[in-house]
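Notes follow the structure.
Left out: one protein chain. Kept in place: all the others.
We call the chains A, B and C, going by the order they appear; numbering starts again at 1 in every chain.
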Amino acid sequence: MDEDPTALVRRINASAEFNRWCGFDVVSCAPGAVELAMPWRKEAGQYAGFLHAGLVGALIDTACGFAAATLVGPRLLAAHFSVNCLRPAAGQRFLARARVVKPGRQQVFTACELYAIEDGVEKLVATGETLLTVLAKEA
Amino acid sequence: MDEDPTALVRRINASAEFNRWCGFDVVSCAPGAVELAMPWRKEAGQYAGFLHAGLVGALIDTACGFAAATLVGPRLLAAHFSVNCLRPAAGQRFLARARVVKPGRQQVFTACELYAIEDGVEKLVATGETLLTVLAKEA
Amino acid sequence: MDEDPTALVRRINASAEFNRWCGFDVVSCAPGAVELAMPWRKEAGQYAGFLHAGLVGALIDTACGFAAATLVGPRLLAAHFSVNCLRPAAGQRFLARARVVKPGRQQVFTACELYAIEDGVEKLVATGETLLTVLAKEA
Partner (left out) sequence: MDEDPTALVRRINASAEFNRWCGFDVVSCAPGAVELAMPWRKEAGQYAGFLHAGLVGALIDTACGFAAATLVGPRLLAAHFSVNCLRPAAGQRFLARARVVKPGRQQVFTACELYAIEDGVEKLVATGETLLTVLAKEA
């Protein structure tokens, strides 16, 4: 991988329309670990006004993919992801902390915690994991 | 449950800001089975222009929740959901077909297939499942 | 793949010590679909005398792997599997019906239903899925 991992992750994030709509912000980026934040906006709410489970999943899946990309580059596809909804996701801002659990030549296992932040206080609201496939080089 | 299940599901769908932004449309609704559609829009894209995995998850999780609500009413919370990304989600429209696998007093197991539709042709692009908790009545 | 799929699956099943201890029996085998049975034995019980969740998972994971092997051969590893425990698994015999949802060059998505059989009556007791990685050929 020639490109600097932080530059790579920021470039992918900027190139995705949905990430821009969400306001996804790459807060930190180290080998195998990424923090991704999103501000609350009312268009992101489910029926009771909490962050929609789809956006909980979007934050987790995206942060996991970025964490994997810091180690193996951009030729990755999410094959499977799962989300545990621990508490209602209510806050002014949301922060996903993703890490690579096990990198590999063909696949990368990742995990993530999602925090809601209200008046500076972090609360764990969801956990999740993503299994990514490393795309084979074209023959 | 006093309210008609279709009316209930349409009312919940209309009351969620994110569902409205996505353009989620309840196409059909029967006891234990719901079809939920979403038109493509470019703000829904990931970096390569396919439907973002977060929205794949949002369609699956929402359709599963609605299918459960047709049987047990609105006092439900998603505890866990998972998504298998089978193919790139590219199409003019997306259709989630969710069904209840096993209803229960304390929890409801559901499953879902997500199809991309291009020029009238359906293609299976993802599968997923959601485990919902039936909220206990207040004492 | 030179070997007949049924012969391949039966050969793998016979070569695994744990499968023999469990009494796993390949009941049927078609391209992309396998049925695997196990008789009840009391050493297979959890504390309440039902089939142990680990054996529910073993039946599902094994049947899914066999279904995948009928299409892509034996060079496979399970990367992820999950199990939904719908009902207590009580019966004289258990039957896992697994199918390939989406085969691929690098990975195979599968799904499975597990039935308990008592006096000839089948009852769905669990569902599950396995994501398998196709091992790359050695260079």
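The working rule: a contact is a pair of C-beta atoms (placed from the backbone, for glycine too) under 8 Å apart; a residue touches a chain by one contact, two chains touch by 3 or more.
All values derive from a computational prediction rather than experimental measurement.
Q: For the full complex, can you list every visible chain touched by the one that's not shown?
A: Answer for the hidden chain's contacts among shown chains: A, B, C.
Q: One chain is left out of this view; which of A:33, A:77, A:101 or A:117 touches it in the full complex?
A: A:101
Q: In the full complex, which residues of chain B touch the absent chain?
A: 79-80, 82, 105-107, 109, 131, 133, 135-136
Q: Please output the residues of chain A touching the missing chain, sorted low to high.
A: The missing chain touches chain A at positions 82, 84, 86-87, 101-102, 109, 111, 124, 127, 129, 131.
Q: Touching the absent chain: which residues on chain C qualify?
A: Interface residues of chain C facing the absent chain: 12, 15-22, 42-47, 52-55, 57-59, 61-62, 77-85.
Please note the rule applied: only the chains that are shown with their structure count from here on.
Q: For the two copies chain B and chain A, is the contact made of the same residues on each side, with over half of the numbers shared, or of different residues?
A: Interface between chain A and chain B is built from largely the same residues.
Q: Taking each chain's centre as the mean of its C-alpha atoms, give the chain farthest from chain C.
A: Relative to chain C, the chain with the farthest C-alpha centre is A.
Q: State, to the nearest whole Å, the distance from the C-alpha centre of chain B to the C-alpha centre of chain C.
A: Computed from C-alpha means, the inter-chain centre distance equals 29 Å.
Q: Roughly how many whole angstrom separate the Cα centroids of chain A and chain B?
A: Centre-to-centre distance between chain A and chain B: 21 Å.
Q: Would you please write down the residue numbers of chain B that are in contact with two or more other chains?
A: 82, 84
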